[in-house]
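All protein chains of the complex are present and in place, except for one that has been dropped.
Letters A, B and C name the chains as they come in the text, with residue numbers starting at 1 for each one.
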Amino acid sequence: MTEPTATRVHFYQVGSFAVGNRLLSADDRTVQSNPARTNSIDSGHRACQGCGEALGARYALDAAMRATNDRLVAVNATGCLEVFSTPYPETSWRIPWLHSLFGNAPAVATGVAAAMRVKGRDDVRVVGQAGDGGTVDIGFGTLSGMFERNDDVLFICYDNEGYMNTGVQRSAATPPAARTATTDVVGPEPGNVFGQGKDLPRIAMAHDIPYVATATVADLHDLERKVERAMEVRGARYLHVLVPCPLGWGSASSDTVRLARLATESGLFPVFEAEDGVVTGARRIRRRVGVEEYLRPQRRFAHLFNGAGRPDVVARLQAMADANIERYGLAPDEEE
Amino acid sequence: MERPFAITLDVGSSRANHTGSWRVERPVYVDRLPPCNDACPAGENIQRWLYHAESGDYENAWHTLVEENPLPAIMGRVCFHPCETACNRAQVDEAVGINAVERFLGDTALAHGWSLPAPGPATGRKVLVVGAGPAGLSAAYHLRRRGHAVRLVDSAPRLGGMLRYGIPAYRLPRDVLDAEIARIVNMGVEVGLNETVTDIAAAREAAGADAVFLAVGAQLGKRVSIPAGDSAKVIDAVSFLHQVADDDPPLLGRRVVVYGGGDTALDAARTAKRLGATDAVIVYRRNREKMPAHAEEVEQALGEGVTVRWLSTIERFEGERLVIEKMALNAEGFPEATGEFEELDADALVLALGQDTDLSLLAGSEVAVADGVVQVVDSMMTDVPGIFAGGDAAPSNRTATVAVGHGKRAARGIDAYLAGRVDERPARHALAEAGRLNTWYYADAPRTERPELERIRRQTNFEEVIGGLTEDNALFEARRCLSCGNCFECDNCFGVCPDNAVMKLGPGERYAFNYDFCKGCGICVAECPCGAIEMVPERI
Amino acid sequence: MLQQIEGSRAIAETVARCRPEVVCAYPISPQTHIIEAIGAMVKDGRLTPCEFINVESEFAAMSVSIGASAAGARAYTATASQGLLFMIEAVYNAAGLGLPIVMTLANRAIGAPINIWNDHSDAMAVRDAGWIQLFAETNQESADLHVQAFRLAEELSVPVMVCMDGFILTHAVEGVDLMDQELVDRFLPPYEPRQVLDPDDPVSIGAMVGPEAFEEVRYLAHLRQLDALELIPTVAAEFAALTGRASGGLVHPYRLEDAETVVIAMGSVLGTIKDAVDARRDPGERVGVLGITSFRPFPIAAVAEALRGARRVVVIEKSFSLGMGGVLATDVAMSAPWLGQRLVTVVAGLGGRPITRRGIEDVIERARRDDLAPLTFLDLDEGVIARERARMSASRRSGPFAENVLRDLGSATEARR
Partner (left out) sequence: MFQVRFHGRGGQGVVTAAELLAVAAFDEGRFAQAFPSFGSERTGAPVVSYCRLDDREIRSREPINEPDAVLVQDVTLIHQVDLFGGLAPDGFVLINTSRTVEELGLADLAERCDPSHLATCPATELALEHVGRAVPNAPLLGGFAALTGQVPLEALAVALRERFPGIVGDRNVAAATAAYHHVRAEQEAIRAAAD
């Protein structure tokens, strides 16, 4: 594991974690700290208060804009991000942007990349983006095709763990035990069942594409660095960004970043990167917490804590976190 | 380009949709009082000067510091830094080494010859300051800044009061002391040395002063009655240290016993050690936990070979032998005699049992005195209009920093008095409690300790024990500051807003909310490291 | 240059000379030969610059074409039958976004039962998608229509589907005069998109449009189709002037001048029908043919004009709307409402069943005698139908009827032996 944990920028008060830092040189600051950042997705969009996806999309695309010297085209799948950003007569996008369908964003992105290449405009880079439904479910076929052809597209999944646009239904990215509109908290195994779901970053790695990474809206420096790294590479690349959804998760709108942080600090969402199918780095946990600390603020998991609660289910989730920590070597330094 | 209708839209058009209408609560920027500032007896704006130090702008940092305290090199050595005790960082790892950074700034200023602010335009009013210790010096400085003429008198031959005569040179080198005092005197302070004021009213009149500040300190060592033979050498610690400071140390012999548990006792024992005592023994009636001396001073003393007889009182001093009674702490933590006795060889006994103030100069005045100190109101004015008092002569816990704070408050009080105003202090901001911070964001950074002088060297000379920080270390230490309750422009709010509703106004200008678009989600509040944003209900 | 060449090959050569920049391929019979040939041309460098992309599905093929076209590239793909249905969401989307993609549809039946042979069910399934749909009678016309298709698509910002009968045309080897590159270049200017994804002029393409504007958007798309009704003949005329060939246009009238009976059809069957008509004309029967080239937009005025003198009209179509009847016939009826009961529909050639000159002559004869039911199924094996219906009424679990019919036909064959 090459990626060091926690404090990466030493000696600068908040250098590794906060968005900006007046003490850092301009080159070491995040794109988001720059008043001249693109704001790829602009004010006036209709996302919920505290929307993690709106935030994640701006983080990722602004970074991609910097990495490409503003030579970027985005292709968007149907979903929350698309609906809240482009209701006629208003669009929030400040970059060239195309929405076609729910399940075809990777293929459309392939088409855009092909057009750019054939026109000799290799400087223009293409990002495809979708929510987890558009990525792991309905868009999976076209995504896998884009991967195996190694088309020159960075595909970004904004994972909020369900179909939030349509009213919070289960997707193959919904975690076990979570309540959704189609996995109600009734019956002997309330919420989403264990033993299902797709681990798309690992599936992406199995395509041996040059770059796969995960990130969250809680670690901007890490996310931006990964976008930048992705843009240094040609071919199919995949970035999976955890974006908490206050509506779907039943969390406070102010908790969006905190929950993303707890997801990584509990080990439930491993943040790592892989090149050519091999894990090359993982972001170590800095202040380890039990999964309960992450689960409790979310009403979709409330049934695990009401009354006598379901310590057995919490334990199973903890075991998943522990397995991630083991698999990716996420344990904090002192625990080694 | 002519766009296809409706399906294709021009960029940025969503700015017509003012999502601020979604909001039921709005974020607002606030400034809160950092606990260090709150705890500083001198009223330093510590967070603010650290802010400048963080960027390496030491000169600006120092200028900010001396707005409140003109003696940073001194205070950076002798202050017992309640700021660090209050520091919220202690709840993350360890408190910020504020005191060390203060000293670094003070020393850097001396090295570079940075000047204190120029005196204010002359007001034509004059103030007599009696006593040139930290309170008097501070008052003189702040009065000069306000344009008042100052006459500073002291009964000693040199300025500095207890800074000079109570604090040993190994803690406060004399060149530092002299340099910082000189800087104040150079602001145009009229100095009268070897001048003992015996009648306050007469002195005020003689000086033609519109107001007086009494800062005479507590120079009298308390004595207790210990049966002692004629041959026994007994001296109080204040006198002992004063004589050492005057380069006229008394001969105490090889075995020195110091009686008491305060910082002065430690100073006396450590000084005795440096003067050649082989045994420097402190006798204290309670245990280490109950000792009023500051823990780090105790630690340093023990490291230098000073020993302590805990839970002991001195019964009598016979010849070269002290008789000590063992004590035990009762349930309330008070020492009680056990009836067990021990003997201890000693050539001299130094009494460090507290100090009293000599207030004979107030005889015949209306100034109220209680519990051996002058009674004052918030502006430091006594019952007599125009007569102010501070430092050890007023109610306080008698530290140099408190004295500096008193001097500043008195100067402000005097200024208001001379102008015929009521002295009104600006309302204090609400405290920046640790619970309001989001400490996740601060870099992992354990405290930088100052280098300590080799132990062996400390036992024989008066070289300064505690060294200063290098610039790197000082910078590092400054950057450990959490900036509690005060925006330090980390850009978090600017970054984490999903609606781009935070405007960055440029270096030093902080941020503003664009309420046209802010939906009131509160992420900026949750993710502000230093708790400088809060949500308030939306106006209707 | 006139050469004897397989239909698919002729299309591939012609499309290549239209300089497509992005070509997507997903195999499905009977269009596969076209794509294979273009792929080879790209790979060996004859067609350059061009990106040839082997995708994982027809849905991806159309989606890649959408992306390429939106980014300003001339995009081409081909499909058939199930493939068209699998991409149908993207087919509608391409039209909705106004992207001038050209696609060859090698017409083929739709399952179940699975059937790889020719009829027009696939094209009919997307008639409302907003594409221009042009039907080719011959491989020559098919080749020519592709050249015109790019012109039309790009001038109007509307995608165009060139429909050619699967196997019957795609796999037929016949003489085709292939336009050389210089000629194609004279006819087809480089693609200049109406809207394009360009970092220097960013726009958002594909907004969500609500009730307040959706109808207007749809109406504007309809107007573009009406514009196409004007442009298609213009382009065809220009093409004719350049090549001397009357390919394309809205309709192809044949011996209509005094026709009392008019037979209407689309695609390759028109040739057989013309033979039948000629055979009937010789004895003096007043019969003619109206070939429909542009099915969408539907040339209502041209059809009405052509049918002005007709006493009866027979629409022969290779598809029908189950539970209703003829699809093309419905459009013809809308164009010539005065025909009333004098318009009949003959469904023929489903799933590749051969349509013979004899069969058509028989239809014409029955039409002349006013002996055709309003909806007639040519060559329907009534015995098979009767037996299956009997089985169905006899038993709840009568089994899958396609298999039953096959079994029935097999036993019938055995019985004849």
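The working rule: contacts are C-beta pairs under 8 Å (C-beta built on N, C-alpha and C of every residue); 3 or more make two chains touch, one makes a residue touch a chain.
A quick note: this is a predicted structure, and the numbers were derived from the prediction, not measured.
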Looking at B:F5, B:W22, B:W114 or B:F462, which makes contact with the chain not pictured?
B:W22
Which of these touches the unseen chain: A:C48, A:V126 or A:L259?
A:C48
Among A:S16, A:T68, A:S253 or A:Q318, which one is in touch with the chain left out?
A:S253
Using the touch definition from the top, which of A:L24, A:V83, A:A172 or A:V233 touches the missing chain?
A:V83
Absent-chain interface as seen on chain A, which is shown:
46-49, 51, 80, 83-84, 87, 246-247, 253
On chain B, where is the contact patch with the chain that was removed from view?
19, 21-24, 519-521, 538, 540
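The rule we apply is simple: only the chains that are shown with their structure count from here on.
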Any chain touching chain A and chain C at once appears in the list B
Which chain pair is joined by more contacting C-beta pairs, A-B or B-C?
A-B
Farthest from chain B by Cα centre, which chain is it? Let me know.
C
CA centre of chain A versus CA centre of chain C: separation in Å?
44
Quick one: report the Å distance separating chain A from chain B, using the average Cα coordinate of each chain.
49
Residue numbers of chain B (touch at least two other chains):
6-7, 9-11
Residues touching two or more other chains, restricted to chain A: which are they?
85-86, 88-89, 91, 93-95
Spell out the residues on chain B that touch chain A in their complex, using ranges where they run on.
6-7, 9-19, 22, 54-55, 440-445, 475-476, 479-481, 488-492, 494-501, 504, 506-507, 514, 516-517, 519-523, 525-527, 529
Seen from chain C, its contact residues with chain B in the complex are 96-98, 157, 194-195, 201-207, 209, 213-214, 216-217, 220
Under the definition above, what is the set of chain C residues touching chain A in their complex?
21-22, 24, 49-51, 53-57, 59-60, 63-73, 75, 89-90, 93, 97, 197-199, 201-210, 212-213
